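Missing here is one protein chain; the remaining ones are kept as they sit in the complex.
Labels for the chains are A and B, by order of writing; each one numbers its residues from 1.
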Amino acid sequence: MAKVPKPSELLPGISYQPPAKGWMDVKPDFRPGTYCNPAAPKWMEWIGYPYPQARSIPDNNWGLPDNWQEIVLQGMEDRLDRFRSLKVFFDICVRCGACADKCHFFLGTGDPKNMPVLRAELLRSVYRRYFKKIGRVLGEIAGARDLSEDVIKEWFFYLYQCTICRRCSLFCPYGIDMAEMTLLGRELLASIGLNIDWAMASVAQCYDKGSHIGATPQAFKDMIDFLAEENERITGITTTPSYNRKGAEVLFVTPSGDYFADPGSFTLMGYLLLFEYIGLDYTFSTYAAEGGNFGWFISHEMGKRLNSKIYAEAKRLGVKWILGGECGHMWRVCNQYMPTYYGEPVNFLEEPVSPITGTRFENAKVHKMVHISEFTADLIKNGKLNFDPQRNAHIKLTFHDSCNTARGMGIFEEPRYIINNVLPEGNFVEMPPNTIREKTFCCGSSSGINASENMELRMQGGMPRANAVRFVHEKYGVNHLGCICALDRATLPTLLEYWIPEVDVTGITEMVGNALIFPDELERTTDLRDRPLVGFEEAAEEDAEEGE
Amino acid sequence: MDFFKRHFLVALAAVLGLVAVAYVGSQTKLQILFGVAVPYLAALIFVEGLVYRLIVWARSPVPFRIPTTAGQNRTLPWIKRSLDDKLDNPDTFKYLLGRMALEVLAFRSLFRNLRTELRKDPDNPEGARLIHWSYKWLWLGAIAFHYAFLVVLLRHLRFFTEPVPMPIQLMEHADGFFQFFVPAVYLSGIVMVVALFYLLARRITNPSLRYISLAADYFPLFLILGIGISGILMRYVYKVDIVAVKQLALGLVTLHPVVPPGIAPIFYVHLFLVCVLFAYFPFSKLMHAPGVFFSPSRNMVANNRWVLHVNPWNYPVKFTPYLQYEDKFREAMIEADIPVEKES
Partner (left out) sequence: MDEKYKNEFGAFAPRPQVEKKFYNGKYIFAGLIVFLAMVALPFLPNVGKTIPPPVRQLDTPVIQKIAEKDRQCIMPTEWMRANHMQMLIDWRDNVVRTNEKGAPNGRYFKAPDGQKFLASLTNTCMECHSNKEKFCDQCHNYVAVAPNCWGCHLTEGKKLAEAK
């Protein structure tokens, strides 16, 4: 694995001065650490993707099929037919540059082709050349260029340096959405066999077994049972998750990040405690074990394939509605795509009603799926949860709006409402206003590029986010970054470890779990991570000494 | 010649060429061409091109509802949504209209614009930090240009209508309200040209922008600058017989075209550039004007979870059905006490 330069080397090295050569003549620099490995053929065979082959980026020959050009152009034509967005976004950009310094990858790398406008031009130039008369006739001077293998390599490099976060789309005067073009561009790449391994492996595993991490049903159950035991050890409360249970009222779907690794697992412990507390009649599914959807990072088709399992499983189990965990892109897909993927009213489910408060989630009456933050906020509002915020007194929090839930859904207030209820007053501060809410920065590793071989790129892309965290850390002593996204919980710890190691990452429901007062619980001296609560530091030290 | 110079100079040369063509051409016997044929042709291309482009766009469906949400969405009734939230994340058609109106009339998204820079900061362990600040100059330049251009266009109706409607006269008086110089100076013309120079200057001086700019970006700027400057020269310096000009203009719109003698060549330069602008419009980035109405990230109601959006080309996809999955893991599932459909 390529060595990642130190922060003190990386940051001063960023220059926003473009090279002297015109962008059509500059080839991408496939430096180790900045790109993702191409997908292993095995994964592609699992899901029936075309042209599986072992490929290596440094190789000059990427093993494209003979008629790759034809495939790409036909694919582009087909997508122009199917997506008005693509036609319009190709035709109307005026290159005003408003999007340029909005992209975290541009800010982090200084590479002009990471300006959304120029990233789009990489595709647009080919569109002009083959679909516009003027481009066909005038060529380069009309901003058109031939579709060469170098262009394909460039696409592969830069379309996987876009996390589909839509910050550019927010600032674009015409709402041109790079995310849409990136997705369709990735579809074109996939159609000639170019995929990235990290995303493809997750997709294949999810397609085959049920979750991105490829957990078998028994492994899935083991992991969650283990977390339930942890809960019992720390709180004395037995949480009893069930699996594939028919007739449960609610199917709970959460991304695999929440049961697979810290700190997401602490959030899952929080879910278990919360559901136990309110006595929710719910079940996990080992089949629809994945809320996240790396498929959507590859193609709309694959997004639908993975997503389809959720409704199918809800139907099989006969639940009334679905509850979704904390996840960013899962909710972007669930909110903007899932009902449309399904294509007709989901009549086998009911309009979600909270069994505890009786609240009818009218906003989900077609979707039949409720966000855990909505659900929890409703419980708190109705006084159903008893909290001791002092148990979170060791947490000085700032909240990271995940790009997908922010600009692909618009969920801002619920998590903040929960935070204000589970934290002592004054322990929650916001980052600078230009870096939160709809203007939030992405973690820099979303959309399937949270691999390890591209670590330098990830650290660059996450720099604007880390920079804002550092600001509140220095100014207010913030030591935790909260989020409602499992991908964030997977990627931000790495990012913060690199840029600002004093700050940890936490899910919101984890803090709910910390603060919930059960009537018959053990006296809590630690939080769900076994860290001493404020006032119990000495006890913890003693324990530690005894342990030694 | 590097990329920037090539694109810049080609655009400049093209506009200067057009000026020369009109200047020379109008002094020959071709006045009828420049005064009548070209304007009619340009109008025809404009309308046909516009309709054609809209048809092309209309032929593709919008498969998914993908508004860019920039405010709190509609969830629980007690979660307060400010007016900003409702306009930036519209949950009803009414607020969608509001969002589009703000976008089209006030350039809402551009108003949000920020500037982000990496600044030296000795207190930071890495020696620098990112600074974000609100940056409205682009918005100001854009809105100044567009509204000035609109006023200029409407003002010209005095040449195409008889009698001149009262609102046009009023607007003209307001535009020339500060009566310095004779004839009274129209503010709109000045604002338009100044804004254009700003838009051009930022394209040239900002290294990132210069890097991405194509001839197709400079050409309309030069073209409209040419129109503005020739118009201003014609009004304040090289006067023309405007009674004759109006006669020509009225002739065009009444479909009784005439070319009165004695109109100075600068008028034909002006008219020709305008014609080129109209003919060029449907085939260029200037289509951003109608395009903004087509943008799915702006023109859709964010009601995905309670109103079904149907994708006309939706098709069934292959995915691992549950039973196939169970077949694969049945024994392990039974062993792990996970319920199964079939015991063996």
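Just so we're on the same page, a residue touches a chain if its C-beta (ideal position, glycine included) is under 8 Å from a C-beta of that chain, and two chains touch if they have at least 3 such contacts.
Note that the coordinates shown come from a computational prediction; the quantities given were computed from them, not determined experimentally.
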| item | value |
| --- | --- |
| Displayed partners of the chain not shown (whole complex) | A, B |
| Option from B:A20, B:V51 or B:L105 whose C-beta touches the chain left out | B:V51 |
| Option touching the unshown chain, where A:E301, A:E430 or A:E474 are the choices | A:E301 |
| Touching residue (missing chain; options A:G75, A:G210 or A:G507) | A:G75 |
| Contact footprint on subunit B, counting only the chain that is left out | 47, 50-51, 54-55, 57-62, 157-165, 168-169, 172-173, 179, 182-183, 239-244, 246-247, 250, 253-256, 260, 262, 264, 290, 293-294, 312-313, 315, 317-318 |
| Those residues of subunit A which, in the complete complex, touch the missing chain | 47-50, 65, 67, 70-71, 74-75, 78, 81-82, 84, 187, 190-191, 298-299, 301-302 |
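One rule holds for everything that comes next: only the chains that are shown with their structure count from here on.
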| item | value |
| --- | --- |
| Contact footprint of subunit A on subunit B as seen in their complex | 2-4, 6-7, 10, 53, 56-57, 59-66, 68-76, 78-80, 85, 88-89, 103, 107, 109-110, 112-118, 124-130, 132-134, 138, 142, 206-217, 283, 285, 287-288, 291-292, 294-298, 302, 304-311, 313-314, 317-322, 325-326, 329, 332-333, 335-340 |
| Partner subunit B, residues of subunit A touching it in the complex | 7-8, 10-12, 14, 16-18, 20-25, 48, 80-89, 91-98, 100-102, 107, 112, 115, 117-118, 121, 134, 141-143, 166, 169-177, 180, 207-210, 216-218, 221-222, 243-246, 286-287, 300-301, 304-306, 308-309, 312-313, 316, 335-337, 339-341, 343-345, 359, 361-367, 369, 371, 374, 377-378, 381, 406-414, 417, 432, 434-435, 438-439, 463-464, 467-468, 470-471 |
